[in-house]
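Selected chains only, in their assembly positions.
Labels run A, B, C and D following the written order; every chain starts at residue 1.
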Amino acid sequence: MKRAVCFGEIMGRLNPEGYLRFSQANTCEISYAGGEANVAVSLANFGLETSFVTKLPQNDLAACAVRELRKYGVQTDHIVYGGDRLGMYYVERGASQRPSKVIYDRKYSSVSQAVPQDFDWKNILQGASWFHFTGITPALGEHLPEICLQAVQEAQKRGITVSCDLNYRKNLWSREQAGTVMAQLMPYVDVCIANEEDAADVFGIKAGNTDLLSGHISREGYQQVAKSLQERFGFKKVAITLRGSLSANDNRWGAMLFDGGQSYFSKEYLIHIVDRVGGGDSFAAGLIYALLNNYACDQAVEFAAAASCLKHTIEHDFNLVTVDEVNTLMQGDGSGRVQR
Amino acid sequence: MKRAVCFGEIMGRLNPEGYLRFSQANTCEISYAGGEANVAVSLANFGLETSFVTKLPQNDLAACAVRELRKYGVQTDHIVYGGDRLGMYYVERGASQRPSKVIYDRKYSSVSQAVPQDFDWKNILQGASWFHFTGITPALGEHLPEICLQAVQEAQKRGITVSCDLNYRKNLWSREQAGTVMAQLMPYVDVCIANEEDAADVFGIKAGNTDLLSGHISREGYQQVAKSLQERFGFKKVAITLRGSLSANDNRWGAMLFDGGQSYFSKEYLIHIVDRVGGGDSFAAGLIYALLNNYACDQAVEFAAAASCLKHTIEHDFNLVTVDEVNTLMQGDGSGRVQR
Amino acid sequence: MKRAVCFGEIMGRLNPEGYLRFSQANTCEISYAGGEANVAVSLANFGLETSFVTKLPQNDLAACAVRELRKYGVQTDHIVYGGDRLGMYYVERGASQRPSKVIYDRKYSSVSQAVPQDFDWKNILQGASWFHFTGITPALGEHLPEICLQAVQEAQKRGITVSCDLNYRKNLWSREQAGTVMAQLMPYVDVCIANEEDAADVFGIKAGNTDLLSGHISREGYQQVAKSLQERFGFKKVAITLRGSLSANDNRWGAMLFDGGQSYFSKEYLIHIVDRVGGGDSFAAGLIYALLNNYACDQAVEFAAAASCLKHTIEHDFNLVTVDEVNTLMQGDGSGRVQR
Amino acid sequence: MKRAVCFGEIMGRLNPEGYLRFSQANTCEISYAGGEANVAVSLANFGLETSFVTKLPQNDLAACAVRELRKYGVQTDHIVYGGDRLGMYYVERGASQRPSKVIYDRKYSSVSQAVPQDFDWKNILQGASWFHFTGITPALGEHLPEICLQAVQEAQKRGITVSCDLNYRKNLWSREQAGTVMAQLMPYVDVCIANEEDAADVFGIKAGNTDLLSGHISREGYQQVAKSLQERFGFKKVAITLRGSLSANDNRWGAMLFDGGQSYFSKEYLIHIVDRVGGGDSFAAGLIYALLNNYACDQAVEFAAAASCLKHTIEHDFNLVTVDEVNTLMQGDGSGRVQR
């Protein structure tokens, strides 16, 4: 079986129940999540052997995060222990015109203070076919850019496909810092994934004709973005997710995949949202699964879009769907008829 | 007061809260439900004297089911005790493109192992005006076809109106088995109720021009189905519910009633769904109530459609609405304005 | 800082969780609410110094209501203690075609039995810039019309702006009683606020061309209503909220403000509702805040409409939003994109 | 089958979950309870045909109370409808040295405003063997003493055994009022039930040598109390429950039954309490069941004490136990070993 390795952070996630605002909540739902951990769980649910790599403190909360990964079949043997704390983040669910709100409390987390010696990439990447990280990982702390560089260089040496979701986070670093660091890592990346804003934020590459707040999205503009990215860094493939935010409850969702020559657009879904956090990660996982299994580009982008469409209907960050469920939707049944 | 008798199964129903998938749930909502029990509760809520007949094991769980029936005013004196277990079923609520999922665990239930001697139909049907069962009842176990036959024959003898909701369940029997058994029972049935798939599944009678997954439904096709059913079995009336599944959250919902001559179509409702399980049963109950009270066909189908529209806004299987509430909607107020 | 005073009732509010009907609920959410208390909390959340005036019994439940006011920064020093009970009200949340249901149990509450000597308006209104009450307040009990009259007379003496939300409640008094009492109070009111039904209910002033159940609303008709109100009572401003009830889940929502000469209409929002109770109160609070801060009429009505649009996305009666959040929506971002 | 009739009030009961104080609670458990309703439910659970008589308003909350009675098999046909409100009460559970707190909001309830014409006792008591009321019933409102008098007179005429639990409530009336009214009713009572304080509160009959706060209880003292009661009013039997409050969590619990000649003491139980409200009512029900079934005095008091011991382990007011469960404890197995 093919083996995938994901590197990044897993945090505790706390959110008030339903649509309660923080100040109304006496209880919170607790789950565990993080851009790269979300991808790992999704891949394991698709049946891939998947390993998640991070650094965690030695306490009961971190143990909960590890147990949650194991529950969904993710291997946790390469997790390193040490440091002060498990990162946390807080989500308040929006509705209609009120946006969801995310408060990060991930500063000083164990992985943010990791050093290169913590990770033995030769060992970690042994037998792997795919390595995935996101733009969050190098932004976490002082030594993370170097650690990421060592990882992707080792991956390249071993002929492992490398994917990166640009995932720009303005709370973690400035556009300038992101641009500089990511430009050093991109040459080792085979598959670049971005949402409709990332390329502009990180590399200043903008789509014309698009107004994110109005929900209008320009297909041509994003083809141009993909092409520019590919030309600048030599990616084999560039995938861009396209979200039309009608409201906090209803989104349009689709994606395109550019293979250096042609652009393939998925179906566009109109989604009534349960929880949209982790949507992009579920797309990345769908794409990795499809490409690892040699789907043609048009099928790969459909699989990834369908997988991530389903994620929006699932509580918390993890995309708890099977390949069969994705296939059903991808093949056209989005009617939601009861399955008995 | 007129008295109705419903015969079938009542099960425990477990569902994770909200939109949680099974694997995310630490707690489940527990309620009690079953096609014919749902009809009984609905009729009792409309003010009819209603008796539910089944076989249950002698344990605390079955006692809970009985208490729930009593709470809503259903008579439980003709329930027979014995056998191993209360059937259970599990519901995972879908959202948007993700369908709801039902897992049945009803095999070996007490009623599935009932024998003809368990039920004294002469006594049970005394003073009854209406007898209702569904296509699930004879599918439950070896002796159930015979038991159903005895019931409908006794009902016919006494001039009791008999209704049957075809309700095909592929987990309980094959299309062939269903076709054979149901064909023997149909001659005793006065009012046949079906959803948009049942007639095809059980008797191979299909509506043309209809694509269930796309939400498109052909009025003409269903008139033809009703006519075919009526011609084959001599029903006095045939009612068909028409569901257009836009997504797991949003459905179109309406119905038609064929009186042997003419077809009457109800208004079509666009429903934002709370819980759609039990929707068909609530239609059957609405129809029975209306026909027992001598509504004209056009009014009967409107009452039944409005009743079942409201069911979709109520948690769990039972349709907890009053005749007044159905009338308000039937007479045109579906605005949902707060009632103070 | 400017100081606002609100006078009326605060009640305990109980509602089953989610969409459960009363008879399905084993637990209820408990919160505290009331037309004028809702306005007070909203104003305090906007940063105004706000005082809520009422009469409460001396027990632990009333103490909870007071603590909830204090939590959101409302001053509670002028609350008077005595009498038998805290009013209660019960809400069952509707969905789609099933309307929400409100059951009041406020009869015999402490404030309903208040007498003029309970309130020393000279002291209460010291330093205030604004006084707000609603049509509920004088309807609560025998002496309330007189108490309200004393309050608005004292306010007028001190040059305090007075606003009144007509808020007709048919369970509290007849249209005739309301018309008589309110007509005596209106001469002291500067800003009159009403929903699309109040003017007709209280003063018999109807908008033409409007069918509330169909969701159709006539702009011209409401301009005429505002004009008639202004002409009859000499209001400086008349504001009318315009709700188009598509269903219990989806409403259109907007408002107009008439300044004696011109009518200003806000944007119209299509809202997917979380909890619509308190929607009108949140509009009143938005308008008071905007007018106290000298917004131009077009900006004031936009601020008030945006504030109350957001209220519909928040559980329970209180509008827990900040000026910044209202501004974001008012300035056009209703996309609900996640804020990280 | 023997038929029992209970007359009094049923209220909504709200309590924060677990040990939360009122001001900490965002949700409350809602149940339905009342001294005489508790007895009715208990009797129905023991298998007696039982009817509960009261007056209720015509709203959804009262309907919930009625459904709860029906769920447990209590007949609700003699309930009268009208008046303003369902009484409510609030319970905050204590622990260790912190006492539980009950806040009543029952003033102005429908039954409190009942008038003699509301109840047709001839009809209600037809076929009854037992009539039960408590000292709360006549204290509820102006006409209740007269209504109670009519009930017990009619009962006496028909040879129906009458039981009364003195149940003094200081919030409802003064000791003087209670003493006067109860003295008029007592001559019609056959079986008088009291707790360790009632006889003193209502009739000034005190037990010597007892310090309630210390948990010390004097057997001799209570024999004397029973004797005095019997001598004054001619009761056939006097039962007194004996509670030793060690803390809010742990109580000693037993009872005595005096038959005019001899006193029979039950075993004393040391109870780790789940919910002690309704404990006295469950004793009354156990006693009524036992006496109706002609248990000897020593057995009757044991049955009643065991039944009420079990009540303390059950949430909310109703005693949801069967005769078998009471027998198991009464016969000595209080070990709490798991029953598989």
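Operating definition for what follows: contacts are C-beta pairs under 8 Å (C-beta built on N, C-alpha and C of every residue); 3 or more make two chains touch, one makes a residue touch a chain.
Keep in mind that what you see is a predicted model, and the values were worked out from it rather than measured.
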item: Number of identical chains forming the whole complex, with 4 shown; value: 6
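Note that only the chains that are shown with their structure count from here on.
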item: Rotation angle (°) superposing Cα atoms of chain A on chain C, nearest 5; value: 120
item: Interface residue identity across copies chain B, chain C - same or different by half; value: different
item: Chain pair repeating A-B, as identified from C-D, B-D or A-C when over half of the contact pairs by residue number coincide; value: A-C
item: Where chain B and chain D are represented by their mean Cα positions, the distance between them in whole Å; value: 43
item: Distance between the centres, which are taken as Cα means, of chain D and chain A, whole angstrom; value: 62
item: Sequence positions of chain C contacting 2 or more other chains; value: 18, 23, 101
item: Of chain B, residues touching chain A in the complex; value: 18-21, 23-24, 94-102, 104, 169-171, 212-215, 245-250, 276-277
item: Residue ranges of chain B in contact with chain C within the complex; value: 18, 71, 269, 271-274, 309-310, 312-316, 320-321, 325, 329, 332-340
item: Interface residues, chain D side, partner chain B - complex; value: 67-68, 70-73
